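Here the complex is missing a single protein chain, while all its other protein chains stay put.
Moving on, here comes chain A:
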Amino acid sequence: MIAMTQLRVGERAKIVDLSQVSNLVKRRLLDMGVTEGSEICLKCTMPLGGPFMIENYGQCVGIRRNEAKNIQVKPL
């Protein structure tokens, strides 16, 4: 199990733990169907500690790096 920030661009992973993510962000992710057990793919990252873009069943979502750091995933 690793933090999402350790994924390489293009790598696929399954979300294992969202409990460390702030409540508001977790709510929003849930709204977009990103929960524990979702399969995601890291699409790209922005420079200088900028946001991450992940894909989940054809849906792309952007989140900040410091939130991604708190998301535990298991590479597939």
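Observations on the model:
As a working rule, a contact is a pair of C-beta atoms (placed from the backbone, for glycine too) under 8 Å apart; a residue touches a chain by one contact, two chains touch by 3 or more; residues count from 1.
Everything that follows uses one rule, which is that contacts and distances are computed from a predicted model.
Looking at the choices "Chemotaxis protein CheX", "Acetyl-coenzyme A carboxylase carboxyl transferase subunit beta", "Ferrous iron transport protein B" or "Cytochrome c oxidase subunit 3", the name in the UniProt record of the chain not drawn here is "Ferrous iron transport protein B". Summarising the interface, chain A meets the missing chain with residues 22, 24-25, 27-33, 43-51, 53, 57-64, 67.
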